[in-house]
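With one protein chain withheld, the remaining protein chains of the complex are depicted in position.
Letters A and B mark the chains in the order given here, with residues in each chain numbered from 1 onward.
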Amino acid sequence: MTFALAVDCGLVVLVLGMAIWTIAARTTFPAVAGFVAYGLLLTLVWMRLAAPDVALTEAAIGGGLTGVLLLGATSRLRATAQSAAAERPSAPFRLIVAGLCTLISAAIAAVVLLLPDPAPTLAPEAGAKLSLTGVGNAVTAVLLAYRALDTLLESAVLLLALVGVWSLAPDRFWGGAPRSLALRYRDGSLSLLGQVLPPIGIVLGVYIVWVGADAPGGKFQGATIIAAMWVLTMMAGLQNPPELGRAWVRLILVAGAAFFLAAGIAGFWLAGAFLAYPPGFAKPLIVAIEAALTLSVAATLGLLVAGPSARPVRT
Amino acid sequence: MSLILDAFTVVAVSLGAVFFLAGAVGLLRFPDTLTRLHALTKADNVGLGLVVLGLLPQAERPLAAVKLVVAWLLVQLASGTVSQLIARAARRAGPSA
Partner (left out) sequence: MPAEVIAAMAEFLLAVAGFVLATVALGLVRVLRGPADADRMMAPQLLGTGGIAALLLLGAATGMPGAIDVALTLTLLAAFASVAFVKGASEPADSDPNEGGGG
C-alpha cells in the first residue's frame, strides 16, 4: 500500500467520522464545530482530487462562512431550543431516513465507480478552445465564458437568498440595521485581530480573484474571503452593520449582477448573441465582470451573516 | 548540494511531525481547557514552522518559498491572537471539568 493510498483512506475515514459526529451531536454548538472541521477536512479531500479551485471554495464557504451562518442560526434558535428538542423525530423514522440517505449515496458511488474508462467528458474540447477565451484557468473559462449564463443566474439566486433572509424581519424594522455582531465584552485581542487581519485578507481576496484567470482561484473564493474580513471587523465591534434600506447598500448588492446582465445584453450588438464576448476583448470583459461580481458577492455574503433587520430605520 | 537540501527537508519535516505528535498527546493528556489550548497553540505552531522550514528547499520557484513564509507568518499572527481570545472566553465560562 503506497502512502498516497494510506493518506486517502485516512482522509476518508476522518471525513466520515466528522460527518457522523456532526449528525450525532446532541447540542448545536458541538455539531457546528464538527461541521466546520468537516468542511476544512473536505478541503484536503479536494486537493487530493486535484481540484484546487473547489478546494479554495470549500475552505472559504464550507469551512468558514457556512459554519458562521450556522452559528448565527444557533444563537437565534436558542429561545426555541426546548420545544424543538421535544419535537425530535422518533428513532424508527430517523432510521428510515438514514437508510434512504445511504441508498442514495451508494447509488451515486456506484454510478461514479461504474463509469466507462475513459469517462465521458467535455474537458478536452474545453481545454482546446481555452485560448479563445483569453484566460488560462479552465475553471474560470467554464464559469465566465462557456457557462456564463449559469454564473449570472447564480448571482441572482444569491441575491434572492439575501432577500429571503431580509424577509424574516418584522415589518416595523424593514430597512433598518441588523443586530450588532459585536462581542458582548471588550476584548483587546479581538480588536487587534479586527484591525490587522482584514487588510491582509482583502489583499489575499483581491489576489485570488486576480490570479483566478490563469491559476486556481476566482471571484467567488476571493469574495468570500473579503466578506469574512468584513464580518470580522463587525464582530470586533469596529464597524456596525449598515442599514439595509440605504440606497448605496442596495446599489452595491445589485452592481455585479447588473453589470453582468448589461455585458450580456451588449453581447447582442458586439458579438451577435446574449453573453457573447467580442473576440480579443474577452479577457478584459471577464476581468471587469469578475471585479463587479466580487464586490456584490462579498457584500451579499457579509449581509447574509449579519441577518435580517433588527432595528427601526433611524430618521 | 541538492542532497544536503533534501536531507535538511527530511530532518526539519520529521522534527515538525514530532512536534505535532507532542501537541496531540498534550491535547489528549492535559487536564484542563487552558492547558490543552496551550499544548495546541505552542506545539502545533512550532510543528508548522518546522514543516514550512523543511519545505522551503523543495519550493519550485523563489516566489513559492516567499509565499510559504508569508503563510507561516499569517498563521502565527492569526493563531496567536485567536488563542488569546479562546483563553479569555474559557476563563469567562468558568472552571470546567
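Note that a contact is a pair of C-beta atoms (placed from the backbone, for glycine too) under 8 Å apart; a residue touches a chain by one contact, two chains touch by 3 or more.
Since the structure is predicted, the reported quantities are computational estimates derived from the model, not experimental observations.
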Contact set of chain B toward the excluded chain (per top definition): 2-3, 6, 9-10, 13-14, 16-17, 20-21, 23-24, 27-28, 33, 36-37, 40-41, 44-45, 47-48, 51-52, 55, 58-60, 64, 67-68, 70-71, 74-75, 78-79, 81-83, 85-86, 89-90, 92-94, 96-97
Residue numbers in chain A that touch the chain omitted from display: 2-4, 6-7, 10-11, 14, 17-18, 21, 25, 27, 29-30, 32-34, 36-37, 40-41, 43-44, 47-48, 50, 52-53, 55-56, 59-60, 63-65, 67-68, 71-72, 74-75, 78, 81, 181, 183-185, 190, 193, 197, 200-201, 204, 208, 211, 215-217, 221, 224-225, 228-229, 231-232, 235-236
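The rule is short, and it goes like this: only the chains that are shown with their structure count from here on.
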Contact footprint of chain B on chain A as seen in their complex: 185, 187, 189-190, 192-193, 196-197, 200
Chain A-facing residues of chain B, complex: 74, 77-78, 81-82, 84-85, 88, 92
